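What follows is part of the complex, with its chains left where they were.
Chain IDs A, B, C and D follow the sequence of writing; residue 1 opens each chain.
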Amino acid sequence: MDGFGWDIILQSLPKLLEGLWVTAQLVLVSGLFGLLLALPLGIARSSPRPWVRALPFGYIFFFRGTPLLVQLFLIYYGLAQFEAIRQGPLWYLLREPYVCALLTFSLHTAAYIAEILRGALQAVPPGEVEAARAIGMGRWLTLRRVLLPRAAQIGLPAYGNEVILMVKGSALASTITLLDLTGMARTLIAGNYRAVEMFLAAGVLYLIFNWVLQRLFRLAERAMNRHLREPPRLVQQPVPRVPSGLDPPL
Amino acid sequence: MPDFQGFENQLLAGTWMTLRLAFATLPLGIALGLMGAAARLSRLKVLRGLGTAYVEVFRGLPELLVVLTIYFGASVVLMGLAKRLFDYDGYIELSPFIAGTLALALTFGAYATEVFRGAFQAIPKGQAEAALALGMSRGQVFRRVTLPQTWRLALPGLGNLFLIMMKDTALVSVIGLEELMRKTQFAVGQTKEPFTFYLSAALIYLTLTVVAMALLHLMERRANRGLLPRRAG
Amino acid sequence: DPLRIGTEGAYPPFNEVNENGELIGFDIDIAKALCAEMAVECTFVKQDWDGIIPGLLAKKYDAIIASMSITEEREKTVDFTERYYTNKLQFIGPKGADLTITAEGMAGKTIGAQRATVSAKWAEENMPGVDIKLYDTQENAYLDLEAGRLDAIIADQLVNYEWLNSEAGADFEFKGEPVFENDLIGIAVREGEDELRENLNAAIKAIVEDGTYAEINQRYFPFSIY
Amino acid sequence: MTGRDANGGAPMLSARDIRKRFGEVEVLKGVSVDAHPGDVITILGASGSGKSTFLRCLNFLETPTGGSVMLHGEPIVTRPDGEGNHQPRDRRQLRRLRARVGFVFQQFNLWPHMTVLGNVAEGPRQVLKTSRAEAEARALALLEKVGLAERANFYPAHLSGGQQQRAAIARTLAMDPELILFDEPTSALDPELVGEVLEVIRGLAREGRTMLIVTHEMGFAREVATRTMFLHEGLVEEDGDPEALFTQPESERLRQFLRRHLS
């Protein structure tokens, strides 16, 4: 090929940014749903009772053990094979590739987040839980006041990683007709045949997006650890403040 | 047993390719990871910068893009170089297998860099000090004290990465490597039964995962020999 | 050196992969006939469709025989031989569905096409404002038509013909007249490789003349597609 | 039993024949105790003799494998689970017990994501449903009492060991427990910090608080106690008036133990 096509990159930039916006939506929305789904899964997964653990274990095993691409195809092309689903009430949602991608990504990331949450819950020193039990807190109260806030803090860095991994996984959305950043790049290549330039440009956009996300997570972490850096101040008059922060992972 | 309509051999061949890819990537990725960790812990600022850049770029880029860029980019670049340097005009092939392995290894290596770095740093400083205090050289300390323990500490992290990478081999199907996922797509194309075949692929991946996890467990047990507290009695 | 031929493998009946992992189809048969005619050894390289021209340019193979339409745009990047068959683009849709094949008539509908094909380009140019979904393979587009996610597919008439005749396509039919009549299918080679191109041209001419072409044609279609 | 038992009235907390087995090993082989209002009972014993386990069984942080616990004559209802443990049956009754019996851990176990004030006010707010303002006011008063008012807004990570242990005691006191169980409240501390904590406990004893204290500080155990128990291999080996016990131990084991610990 003759020379590097800076002009082509420039021309394609608006389209690529459009794709980036789709990628961002997919990641942020599925990140949120995944988190919501992961909460009960992770809590059940760390239960001492085997029969409570079994279901989330199976779920996590399946979604972590198979490629995201397979999951995406199973849900997008696979479900559509069943007459019952095509006639069913949810079809108007499931027929949309956007919804299928969101659904798959949410289910997928939920499995990973649930595992992170389990690890974080188990990393909370048992003494802190016993202290809550010893003053008469019940199961839910302990979970709400001690376990979850501590686990959130402990698991935050790993959760940040998972979101980044999801940004990358979302590139597969292009295989079910969505024009996310990768899909857009591939479509553009179909017109201009400049594979190297387009992939490079898309790559840089991914890097920037990931970098911004990582920054945000670092800020969140700093906010959570604020109390460990700020020099504590002695109380001048008895005006108590609310506890505002969490502690670092151990 | 579902009806594979004659495609069972194809699925097996795909599984075999998946395994070949995974095991070709592994040593390369581990080597890259060790070099990356050495660079990031180096006393030279340049090396540290390089190591950090490597990790950030290859952890930040989607694997799919890495695969495609290497596949399409490498040949162009290599041929351009060959022409300029040696006036060689022939075709330089980067086979899909090599391109795929390279792409997977580069990504694996970036993550492994962090795993190894963590492992190096997790070894109590006192152990190196004890070796220095006996008069060992830095090289001896690394070879005799640090490295043997890195392996043990890095194993769980590397195992996770391996499981992830094994699934990522599905991505190299875009460059025409006929691993399990690609074969599945062929079968779906001919039989028009996506559910049967994608689900079968999922089960094959799960089986591979279980086997890998079992092997990993054995390896961890071996690596921790002597380090676990004794069983009572 | 053997001649390396790039093809896709997901475009029945022209090129596809059977349960033994072998490439089969019209394109493949033609390619083999051409190689026999030129008395060269041939190997096939399978390649995803949207990377098929970059693959040629990166010298991963020397010629593309993959039902590729000769277009002005592609000619800027690669050289084509004479046609080895002629195609038309035609819509298909569910039996009984009332489709008017104009931009207005298709407004609010969803149509599918394979990414990086003449069909995709035609749809984008002639169906402004219509939702066009692009697929990696033609197969996936058909799956989505079956699933009901698509109202229509625009694709090569001959490919559609074969699919409509299959079990999966039983509930679907052609919609309207062919929208593009003169879709010439050629073999792509890198620019400047004139010798190869001329050899291929001569071989195409030869197999058409000696009846080999007609025989292959007969295996796939009951009418001539040259 | 000892003279204290004779001081009439039902005991506040009464544990009968507590047993605890971990797998093969029976760690407690039937230990009983009665705590009357105002009692300060110190528990001695070698490492591994079951002191912590006993204390933890009293408020079911450990589920005993036998025996019963009564609070003001009301037995805590239990039912055996599959593994032979006696799980408390009524969660609400258990929570009530725990709200009335305080526990101070050897390792403090403060919640690191809350300030000291938050730690102390948490129990009253969440368990006793006291209003926030009231809970915090009381918490401040308690912190004042243990000498930590100044540090109310510190997070545990910024406190010294002795300060953390005092905060943990304040957290327990905030529930206004009838009985406080102390599990080696000073053994995680520097010698220099031990003093501060013992001083706080001495203060509580002077106020007439009822306490059970596991400790290795012999001098303190003798000085503060109204009664002392010596545990040996899961059984009460000797039990009685601290003066008598320390000066004229009856059992050979206690004599040995005291020799080793007083030297």
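Please note the rule applied: a contact is a pair of C-beta atoms (placed from the backbone, for glycine too) under 8 Å apart; a residue touches a chain by one contact, two chains touch by 3 or more.
These figures come from a predicted structure and were not determined experimentally.
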Labelled copy-number formula for the complete complex in this structure file: A x1, B x1, C x1, D x2
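Definition applied: only the chains that are shown with their structure count from here on.
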Least step count from chain C to chain D, where 1 means the two chains touch: 2
Chain at maximum distance from chain C, centres defined as averaged CA atoms: D
Whole-Å separation of chain centres (CA-atom averages), chain A against chain B: 23
Inter-chain centre distance, chain A versus chain C - centres from mean C-alpha coordinates, in Å: 40
Per-residue multi-chain contacts in chain A, two or more chains: 1, 77, 80-81, 195
Interchain pairs in contact, sorted by label: A-B, A-C, A-D, B-C
Interface residues, chain A side, partner chain C - complex: 1, 77, 80-81, 86, 91, 95, 97, 174-175, 177, 179, 183, 186-187, 189-191, 193, 195
Residues of chain D that touch chain A when the two form their complex: 59, 61, 91, 95-99, 102-103, 105, 107-115, 117-118, 121-123, 126-127, 136-137, 139-140, 149-155, 157-158, 168, 171-172, 175
Residue numbers on chain B that touch chain A, as the complex places them: 56-57, 59-65, 68-69, 72-73, 76, 163, 167-168, 170-171, 181, 184, 188, 193-195, 198-199, 201-202, 205-206, 209-210
